[in-house]
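For this view, one protein chain was removed and the others were kept in their places.
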Amino acid sequence: MEPLLSVAGLTKRYGGRLACDGIGFTLDPGEVLAVVGESGSGKSTLLSLIAGEVAADAGSVAYRMRDGATRDLDTLSLVERRALMRTDWGFVRQDATQGLRMAVSAGGNVGERLMGVGDRHYGRIRATALDWLARVEIAADRIDDPPTRFSGGMRQRLQIARNLVTAPRLVLMDEPTSGLDVSVQARLLDMIRGLVAELGLAVIIVTHDLAVARLLSHRVLVMRAGRVIETGLTDQVLDDPQAAYTQLLVSSVLAA
Amino acid sequence: MYVAVKGGEAAIDNAHRLLAEVRRGDPAVPELTVAQIREQMRLLVDRVMTEGSLYDPDLAALALKQARGDVVEAVFLVRAYRTTLPRFGATEPVDTGAMTLARRISATFKDLPGGQVLGPTFDYTHRLVDFGLADAGSPDPAAEAEPEADAAACPRVTDLLGQAGLLEPSPPDEGAPVGDLTREPVDYPADRAVRLQGLARGDEGFLLALGYSTQRGYGRTHPFVGEIRVGAVELAFTPEELGFPVSLGTVALTECQMINQFHGHGAVPPQFTRGYGLVFGQGERKAMAMALVDRSLRAAELGEPVAVPAQDQEFVLAHCDSLQATGFVEHMKLPHYVDFQAELELVRRLRAEHAARAAAPAPASDESPLREAAE
Partner (left out) sequence: MNPPNPAVARATVTVSAGAGYNFAYLDEGTKRMIRRAILKAIAIPGYQVPFAAREMPMPYGWGTGGVQVTAAILGAADVLKVIDQGADDTTNAVSIRRFFTATAGIATTTRTAEATVIQTRHRIPEAPLAEGQVLVYQVPIPEPLRFLEPRETETRQLHALAEYGLMHVKLYEDIARHGHIATTYAYPVEVAGRYVMDPSPTPKFDNPKMDDCPALQLFGAGREKRIYAIPPYTRVRSLDFEDHPFRVQRFDRPCALCGAEDVYLDEVVLDDAGGRMFVCSDTDHCETRLGETRLAETRLADGHTGEAA
């Protein structure tokens, strides 16, 4: 099967420091890839490079579009690229205030992408928003509240609904559970796992938490100082790490 | 019976006649002359010239008289006059290194070639009201200075540091046309020359507050006053038909070169960077504030985060102009009753709907048990 996403030789230099050094991997439809590593390992930069928010110094990102043709994202026009980002891709941010419009109601947040692709029927937009709020377990009577009145966990669930409303095939997630209470984390992870399986989403999730990787991902990619140290099936890598650094990472989690 | 109000024209005429009378004040008190304002309110005249973007002390003094001493109104008069003037071209860059100095201080070096020249300054005066000034009188003559030090003996501090490579060099003059935001709309991001023009025209109070905010932690730049120099420089212009520069005379300027700590990035080694301020006449406060804000606005260029107002060029340039600000703030005095009527109608309708909802029977209780409980 042809992969959904192919990343090759992705490199980014900040001054003298290599944030990402020749990163390459492929992602199949419906596959969940966890990118793990310490802070400063380059994993968040990698996500920004894939999303095209930061320009790469070298390398390429190719994506199989809905029409089946694989395109190098660099060759897309700005219009095509932005259309792709707000329909077929999603991006769930670590900081919900970066991923939501904090002054706009929950319904407006979920409806924005629909209106962005031309839906002009208020009743239909609102019904879809209600449906999605229910799927992320936000009560219907909160639809007109802005996210400023939501808890951290609710904001992340709202972000997920806002991203999934256009039925994207690929979702990037940057530490979606960090900063949340353990019980809130567990509920959110459970929900993400359910949605990913139900919708057949491909996901690249960046996390420093190996437990998150184990729970959600099929494969993991271990990064350190901008390089991929080790990659493989999640269970394999976490149960039988080959690289010394991965062993250290795994054992430190176990010790904690 | 209501009759629509008429007579706007007569009312305006009468208001303007009254303004002229009030401007003159008590006729028993001698009238101010333009020369008096020019000579004795010189710092005010300098500020009007700077923010008015026009070097003409007599015109600025006259504008101040006409404006009853209102600085922004005087700047307005000067700007509106300036916009009608034909533009012959741009002068040669002034050489502030060759300035005839009235004042020159550096905070970064105790002593330096040419020395520290205090000149006429409020610094170190005790701010005690001098009641003696209420009476006419002539001050004691000031001490005569040594014959003017020649310019070569009084180099700019930034040139001294630059020679050692410690300070970023001035960007080379590539002969590119100089932008002019009074002749072209600002296209963001604006280059530094256009930003500096905007800041030079900008309101002193606004820039002072912004510069101050960087010192208090809203985007610290670790500034030092490399040098402030006040004095006269020669202005030269090259007419197309002659092809060589001719002197147009001298203008009084205040220049501030702020030197800022910088850690370097990537290929750029640690060095000092600069913020620049230049105003007409003597205007140290404005020149310093301008230099602070100029350096802050270079954040993006120097790879620093753009996070606070003083670093955001759209924020600073779009709001620093006192005329644009005062025009838009004061236009709220103009009638808005058509829009207000539309809003009035809406609020009445919303209130009626609100009242209707309040009067209606409560919705089925199984829908919202919490709300019902709360009631």
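Read from first to last, the chains carry the letters A and B; within each, the first residue is number 1.
We adopt the following convention: contacts are C-beta pairs under 8 Å (C-beta built on N, C-alpha and C of every residue); 3 or more make two chains touch, one makes a residue touch a chain.
All values reported here derive from a predicted model rather than from experimental measurement.
**Student:** In the whole complex, not just what's shown, which of A:Lys43, A:Arg113, A:Arg135 or A:Arg224 touches the removed chain?
**Tutor:** With A:Lys43, A:Arg113, A:Arg135 or A:Arg224 as choices, the missing chain is touched by A:Arg113.
**Student:** Which residue from B:Val29, B:Leu128, B:Ala143 or B:Leu334 sits in contact with the chain not drawn here?
**Tutor:** B:Leu334
**Student:** Of B:Asp58, B:Asp95 or B:Glu345, which one is in contact with the hidden chain?
**Tutor:** B:Glu345
**Student:** For a quick check of understanding: of B:Lys110, B:Arg127, B:Arg183 or B:Arg216, which residue touches the chain that isn't displayed?
**Tutor:** Considering all chains, including the one not shown, the answer is B:Arg183.
**Student:** For subunit B, which residues lie in contact with the unshown chain of the complex?
**Tutor:** Contact residues on subunit B toward the absent chain are 2, 4-9, 11-12, 76, 79-80, 82-84, 86-89, 180, 182-189, 314, 318, 323-324, 326-331, 334-339, 341-346, 350, 353.
**Student:** Could you pull out which residues of subunit A are in touch with the chain that's been left out?
**Tutor:** Considering the whole complex, subunit A reaches the absent chain at 78-79, 82, 101, 104-105, 107-108, 111-113, 115-117, 120-126, 143-144.
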